[in-house]
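Complex shown without one protein chain; remaining protein chains in place.
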Amino acid sequence: MKPADYPPPFDAREFVAAPADPEDERIDVGVLIVGAGPAGLACAIRLGQLLENAPEVRERLGEVPVAVLEKGKQPGSHLLSGAVVNPRALRRLFKGRKRVDEMPFYGPVEHESVYFLTSKRALRIPTPPTMKNDGNYVASLSQLGRWLAEQAEEGGAMILPETSAVKLLAADGRVRGVRTGDKGRGRDGEQLGNFEPGADVVARVTVLAEGTQGHLTGVALNRFGLAGENPQVWALGVKEVWKVARPLDRVIHTMGWPLRAASKYREFGGSFIYPMGKDMVTLGMVVGLDYRDGELSVHDLLQELKTHPLVRKLLDGGERVAWGAKTIPEGGLLSLPRQLHAPGLLICGDGAGLVNVPALKGIHYAIESGSLAAEAAFAALQRGQTPSTPGALAVYDEALRQSFVWKDLKEVRNMRQAFGRGFWLGGALAGAMTATKGHFPPGDTRTERDSEQELLRTDRAQSYPASDGKLTFDKLSSVFASGNKTRDDQPNHIVIRRDVPPELARMWERMCPAQVYEATAEGVDITPSNCVQCGAITAKGGRLTPPEGGSGPEYTLT
Amino acid sequence: MSTLVFLEHHGEELLKSSLGVLSKASSLGDDLAGVVLGANVRGLAEGAGKHGAAKVYVADDAQLEAPLPQPRVDVLAQLVQSESIDTVLFANSVLAADVAAGLAARLDAGLNWDLVDLAQEDGKLVGKRPALQDTVYVDVGWTSEPRLALFRSGSFDPVETGGSAEVEDLQVSLEDFSTGARMVDQAHEESSGPSIEDADVIVAGGRGLGGPENFTLVEELAKALGGAVGATRAVVDAGWYPYSTQVGQTGKTVAPKLYIACGISGAIQHKVGMQSSGVIVAINKDPNAPIFEFADLGVVGDVHEVVPKLTDLVKARKS
Partner (left out) sequence: MKIAVCVKQVPEGSRRIDPETKRLDRSGEGALNPFDANAVEEALRLKDAGGEGEVVLVSLGPPKALDALRKALAMGADRAVLIADDGAGGADLVATSKALAKALEREGADLILFGQQANDSDGAVLWAAVADRLRLPVVSQAAELTHADGKLTVKRQTEFGYDVIETPVPAVVAVSDAVNEPRYPSLKGIMGAKSKPQETVSLSDIGVDGLESRTEVYALNDPPARGESKKIEDDGNAAQGIVDFLAEKRLL
């Protein structure tokens, strides 16, 4: 049985509409960016720079030349990553304006170690070349996002938090903008006393920078036939931030335990442990969602990881201060849409799938793509141009293909897929790919959808540690630590089949880091207010849509 | 230290919380007086004497009949100034908070609120107040006199010392603006039991009850104890009980003297809504339920067995 046997009752076409609000109620902006993450904010910042020197263009964009919609409480609330950031794209974006030492980083990477773990031991292995981090910086993406938002606002962008984008506005073959979500609906969709309908926001150019599992990105790919040949695949990352008694002096990555190497399990991933200054550490477990064991729980694997002597020692005397979860697109170059633009539309960042899996990097690609999108939009807004003409925004795709983003992704294009053949064979293949810069083995390996993996069942859950509230934690207290205080009577935003066999319901129960799903006699029960919008469900047989703006986690340190 | 305690009354009785503050004050010093304000309230002065006040000021005037704050501020301000009182204590209530704050502004005097204790330390008067959802206790003080303090209701138990107080009548002269607000209809006793925010006792039910029909067990126990009914997010989500009774992070935060949790696991989302309760009793058949980590008395047992028996015993004891 596989999750794909029970597809969710989701139709992307329901989320495309022509603008419906009367003209005087519509909101008009120049360039509309959906998502205040690194891609969206880089786009807003670059546009601000370009418009600074082009007052006539800015004039023509109206009262609000650049608007950024963010579904979280504020920029950063829904941002989560490791992270070790390659500052290349930030340097280009802020050239002549800000130095790297003015950016909110936790310091350069000074040392690094990679370990292969068994349940008791940690074997140091040489750092694979794709993972070398010289010249990179440790960051909290949530904090970086907040800082980028300030820069964007200083550059003239208007950021609108607590605002979700639920429908793509399109008419006559071109994208006109988005419709924002309603607020104040009850559990059954009924209008409550303080009901506030969403609004049509129309723009000359719409930039989708929604991050992983972007809702409108999926809708747009469907609507404009932009999907590539290979389906996208994802990994789920669950992480914590800890105050620690002793500083960590290096960036650590681990492979092996608690994941199983045999190819039948398809458990690809590992952990990261990064220092955040002298008194904090962040650690996380990342596992490909093509795993097959219905008992696998990435959250619990993270708890298990912490009991390893290497990790326990680092955290001893410390205290957990944050928790969060988010998916990462892992298909690489081969899973990218065949085109990242359409009339009036540009797609950037993780939403597009711009992540280098072996290097665990995507933030600098997000920033670079946002920057390039700004440049393409700006060019198309010059006098005499119309961004909605077919091809007007093609320069974006061209620029992306000429950039370091594409070059990097091409080199590592088959690596993730190789690991579908198991850890050892995958590792050998990955080594060959690195040595030959992607030329060997030749060709392009197909990806398979995560939801197409046949489920199998083991006793994996037996080794998950019981939560002790000091080192290990249960899911509910972790949801609390994410700052999630979503109101309980919101409509359900998760689209799944409810009448599913117990095997599938139990798989969802384990999969979800936020305890949203519960297997029952009739199928599955949902507690949508627990949801931290990681997106795992979309990879494994359901579909996440944006809930009411402002709900979900309130990350600050992730 | 010359201390004055505001003694609030309802109907024919002084409030227990006011008497508790009076008892506490009498343990701190000798020069202690109480003040009673209202209409036809002279008879209440006796109660003050029994709980440690050497003197009771009585302001008995028709203008003070309605429990409104501003006329009381006028009377207290004059009293504090004329008798050089250096410390004025209040037990929190809607009325007392408004009186204390109005008096603070009138006298330009420091007011510390939400205190749970008071002590003399190194020659200074130090108030103790919980903060950050009771996870930290702060020592607070005053930089000048008079010093005003508002105590959490129920911080102290009244202790009868069996004394009697000298009664002094006060002249009442009010500012014009103090009589602007007029009581048109004074509160009647609620017949449906206390609201969850004001209840001294809350009996709450969770998923361990098994089904909505079993909430009657919770209701019966609440009624027997004179308390209110609470519910967890899970059962409200499932439609077993109304949202207005939900206790927790996304519901209400309560701090009754007694919280009895029936079939509640104690996830942190619920805990943060009731962790400041005076005494927590938990009944759950899962011995590993997180609630047992912070309950004062944990009972590992079946709610369907324990709760009805408890209700019977409580009823028997009360009659």
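Chains here go by letter, A and B, matching the order in which they are written, and residues are numbered from 1 within each.
Keep this in mind: a contact is a pair of C-beta atoms (placed from the backbone, for glycine too) under 8 Å apart; a residue touches a chain by one contact, two chains touch by 3 or more.
Predicted model, so just to flag it, every value in this text is computed and none were measured.
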Full-complex contact with the absent chain, from A:Gln49, A:Asn86, A:Thr163 or A:Asn230: A:Thr163
Which of B:Asp31, B:Asp114, B:Glu168 or B:Glu219 contacts the chain that the document leaves out: B:Asp114
Of A:Gln49, A:Ser81 or A:Thr556, the residue in touch with the unshown chain: A:Thr556
Footprint left on subunit A by the chain that the document does not show: 25, 27, 64, 67, 73-74, 146, 158, 160, 163, 180, 183-184, 192-194, 196, 198-199, 201, 483, 554, 556
Touch list for subunit B against the chain that is not drawn: 10, 66-70, 73, 93-95, 97-106, 108-114, 124, 126, 130-132, 134-144, 150, 157, 175, 177-178, 180-190, 198, 201, 257-258, 278-279, 281, 283, 292-302, 305-307, 309-310, 312-314, 317
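We take it that only the chains that are shown with their structure count from here on.
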Length of the line joining the C-alpha centres of subunit A and subunit B, rounded to whole Å: 49
Subunit B to subunit A touching residues, read off their complex: 233-234, 236-237, 243, 246, 249-251, 267-269, 272, 288, 290, 293
Subunit A to subunit B touching residues, read off their complex: 466, 469, 474, 476-477, 479-480, 485-489, 527, 529
